[in-house]
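Before we start, here is the structure in question, set down as C-alpha cells.
A protein chain is absent from this complex, but the other protein chains hold their places.
Residue numbering begins at 1 within each chain, and the chains themselves are lettered A, B, C and D in the order written.
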C-alpha cells in the first residue's frame, strides 16, 4: 500500500500538483480509495431508499451527506445537483462529481444502455471555483458492449483529459452491458477487459462489479485478472446490494488481499443503514482500506447490534 | 412554511443574490410556489382552449396574461414566444420561461417522448436583458424512462446550472413516461423516484403529477415519499384537468398539509374559467399557498356561482 | 386592418426599429401580408413548374422574380441560393429567406417529415449585409406531429429569436404531418393547434393550410379557431394548387373577412400563370389584402381571358 | 456561349472578384466547364481503376494527375487528401476540392445513401492558403430522396455559402437516390427537379446524370427540362461508364447543343484510358466544350487507334 502515485502525464505542472493533492485527500494518504457512492437516486430512483430493509433515515437525501460528513470516507460521489443543494452545510466532505447518470427504467432487454454527461466541463470548473467545496474528482459510467458504446467512450475519454487538466481525479464506473454482453456482465474475463479498457481511457480508478465464477459465486481470486489488466489504473469493487456487515468486511478484505483491489465503492451497504450504523460501518471500511486492518480489527468499529 | 431558502451553491455571489430575489418574488416571500402553467398551447395544442366546458375567453392566448396580471400568482410559466408577443403589456407578471415543449400528437405507444430545449441559454439571457420583464426562472420537462431520457437529462442538467449562474430559478416538470414506464406514470414510488432525480439535477422545484393508489384514486398521503425523496428540492403538484373549484382547494390543502408539497402548478383549472372566475380561483389558491389559509377561508375568494 | 403592430419584446432597440421598418415594408403599411411563395422548386421539385396546365414561362426560375418585381407583393419567399443568383437584377423586391426546405420524394407513409435549416443565422446576417437586398424576414416550415418534431421546434425557436434580434420578421409554415397526424392534416382543430403553437414560438406570421370540414370542403368560418388561437401572431392561408382566379379571390375574401386571416401566401396560383396573368392576379390579391377591396373591385385587375 | 457570368450575390467584393477569377479559370474563359472527375477512388473504391477494359496506368492514383496536368481540363475534382499527396508536383492544375464522398459498399436497397462533408470549411481555407494550389472551387454530392436528405441539403447549403464567401465556385453532384426514388434515378423530370433544387442551393454548376427515356435510352432533348429548371445554375452531365470516344463526343455534342448543358463532367471515360489516349480524349472534349468545335473537328484530337 503506497501513497506515492504520480499524476497523469500530459497536463500542466500546476494541474499535476492539484491532482496530487486531490489524490492524497481522496486516498487519505494511503493510496487506497474508499468511495462512498451516492448516485443511486438517479440510477435506481427511489428503490434503494425506502423499503422494509432500509433504515427510515434513508428516505431523505441529506442522510447521505450526514453520513459522509461524519464518517471517514475518501470521497462521496454524487451528482452536482445534490451538491448544490446540500454542499454548503457539509463543506468538510471530499466530493466526487458523478457526471452521468441514467435511470433503470429502460431495461437492457428493451434498449442498450446509454448514459450521457450531464454538466459540461466548463460548468464543472465553474462549480468547483464558486462552490469552494473540496471536489477531488469526477466520475462517469461506461457500458462497454452497449450499442451506444462509441458515444460513451468518446465522452469519457474527453472528460478524463479535461478533469486531469483541472487537477481532478477521474473514476470510471465500468459495467459491460447490453444485448451483446448478455449474462456475461460479471464474468471475470469480461470484467478484466473492462478494467483494461479503463486504463486505456487513462482513468485513475476503475470501479467494477465483483466477478462471479461459473456457479455465480463471488471469488476474490477472480479479480486478479482485472487488477493485472488495469495496470496502473487502480481497481475498486462496487459493493452491490446490502449485505451483512461482517460478511461485507470479509469480502472486502479478500478483494483487497486476494484480489489486489485498492479500495472499495460502497453505496447501498452504507446508506441503507441508520446514520449511526452507517457511520460505524464506514469506520470499519476505512480501517481496512486506509489502515490496512484485519477483519477483526475493523469489525470493532461496527455498531454492536 | 419558511421563506429562507438559500441559493444553490456553486454560482457567483451576484447570481446568488439575484436568485434569492427571484425566489422571494416567485414564492411571494412565503417559501411556497403558486405556478400558473401556461405551456399547454404546445403541449395540448388547442384541446385545452376550446370546448363545451371551456370559457370562451380561453380561445385567445391573451386570456392567460389577463389572468396572470390580475391574479396573485407566484409566476406564470409560458414559452418565450408568447412573452415576446404579450409581455410588453403585462410587465407586472413574474414570468417563468418554459424552455422545452412538445405536442401530444405522437403518442407514447408510437414513440417514446422527446422534448428538446427551444431557445439557447444565451438567447434566454438576451431576452431577459432586453425585455425588462420580471423573469424569475426557467422550466423544462423531463420524461424519465423514455428511450430519449439521456438527451433530456443532459439538457436539463446544463440548463439548471446555467439558469442558476444567471440568478434564475429552475423548475423541472418530471413525468415518468415511455414504453418502459407503461401504466406506472402516477405510481407513488415512481413519482418519488422522479422527484429524487430532480433533486440530483439540482432544480429548485419539481413539478410532479399527483400519485394514485392501486385503485387509481388520489391520496395526498402518497406524496410523502416523493417529498422526502426530493429533500431540499421543493415539490409541487400539477393540477390536472379541470375540476370543481372547491374540490380543487380541498385536494390542494391535503397535498400541502398531508402530502408536504410546497405550492402548486395549475393550468387548465385556471384558464378554462372565465377571466373573473379564474382570478377568483387564483386568489383562493394564493390564500392557501401563500397565506396558509384553510379551505373555507380560501374558498371565500371564489366567485360565487 | 391596422399597421401598428409592435415589434417583438426582448430585442435591442435598434433591432426593434429595423423590425418595424421590415413589417411596414412587408405589409405595405396595411398590417396584412401578401406573401408570394417561391420555395416549391425544392418542396415539389419540378412538378409545379411544367405541365399542361402550367404556363411555359414557369419552367424558368427567373419567372418568379419577374413576377415578384413587377407585381405588388408584400414579400417574395425563396431560398437564399435563388436570391444569390437572381437578386442582383431584382433589387426592388422585398425578400423573405426561406431557411429550410425538403423534397416531397420521401412520402409521409415511409418516413415522417424532417426539414432542416439550410444556412446558419450568421450566414443569413452576412447575406443580408453583403447583398444589399431588401430582406424583410426569414421563413421556416415545421411539421407538428412528425417523429422529428423536436428537432424542428427547437431549430425554429432559435431561428425566430435570432431573426428578431437582427430586426427580421419570422414566418412559420405550420403543417401538422406524420403518421400520428394521418388524415387530420387539414382538420380545423388541428390547424388551430398548429397556429397556437406558432404563437408560442413567437413568430410574426403563421402560414397554415385552409381547414376543411368533415366532407373535405373549405369553409372560411373554420379558420376562426386558428385565428383566435394564434392571438397576436397573424394567420395567413396557403393558396394550394392552382385554381380559377375568381374563385381564388372569392375564397381569399372569405378567409380574410369571415375567417379573420390577415393576408395570404400564394405560390402555384401565381407562378403557374403567364407573366402577364400572374402580375394581374397579384394586383388583384394586393387590392384585396392591402387595400381591402371587394371581390368585384379586385377582380378588375385580372387580365381578361 | 458566354464568359460573363456574374458572381453570386451576398458576398464581400473581394470574394466576388476572386470568384470571377476562379470562374474564368475553370471555364477557360468560355463560360463552359470541362470538369475532370477524380473522386471515384472513394465512390467506387478500386472498381474503376483495374480490369480488363482499364488501362494499366489507371492503377496508380498519379495517373489522374498526369492526365489533368497535361490535358486542357477546366478543373480536376478530387478529395483534399489526394491533393495533399500529389498537388506539389502538379501545381498547374486547376483543382476542385470534392468535400464529401462515400463508398458504394452499402447498397441503396439496404440503406439510403448518406455522404457527409469530410473537411471543415476552415480546413479548406487553410489548405487553399498553405498549399498555394489553384483551387477554383468545392464540390459536394447530394442525394435528394434519401432518408438522410435533410442532413445533406443543410450541409451543402452551408458549404456553398462559405465557399462563395471565400471566392470559390460550388459544384453540386445531384443524384436522386433512395428507396423513395427507386428506378426513377434517371427520369428526366426527376433530374430536372434535382437541377432546380441545386439552383435553390445557389450552386454555380449542377452535375446531373443524363436522363433516359422510357426505354432506358439517352436522349439529349430530355435535358431541356433540367437546364430550364436550373436557370442560372449551369448544368453539366456526368459522363458515366467508359464508352467509345467518338460516341462520347457525339453524345456530348448533343447534350450541349440539343440539351443546353454547359460543359461536362468526365471521370472513368478519361482515366480508364492510357495516359496518351486520355490526354487526346481530353483535348477533344476541350475543343468541343471550350472552343465549340464540331464532333468531327474535336475528333481530330483523339489518338488514332
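One rule holds for everything that comes next: a contact is a pair of C-beta atoms (placed from the backbone, for glycine too) under 8 Å apart; a residue touches a chain by one contact, two chains touch by 3 or more.
Since we're looking at a predicted model, the values are computed, not measured.
Per the touch definition above, the residue from A:69, A:161 or A:250 contacting the chain not shown is A:161.
Listed residues D:47, D:92, D:213 or D:244: the one in touch with the omitted chain is D:47.
Although one chain is not displayed, chain D still touches it through residues 39, 41-42, 45-47, 49-50, 59-62, 78-88, 101-103, 105-107, 110-111, 114-120, 123, 126-127, 130-131, 133. Of the residues in chain A, those that touch the hidden partner chain are 6, 8-12, 144-147, 149-151, 153-154, 157-158, 160-162, 164-165, 176, 178-181, 189-190, 192-194, 196-197, 199-203, 225, 228-233.
The working rule: only the chains that are shown with their structure count from here on.
Distance between chain centres (mean CA atoms), chain A to chain B: 35 Å. The distance from the centre of chain B to the centre of chain D, with each centre set as the mean of the Cα atoms, comes to 57 Å.
The residues of chain A never reach two or more other chains; the list is empty. Chain contacts here run in a simple line, from one end chain through to the other with no loop closing. Contact between chains, per the stated criterion, is found for A-B, B-C, C-D.
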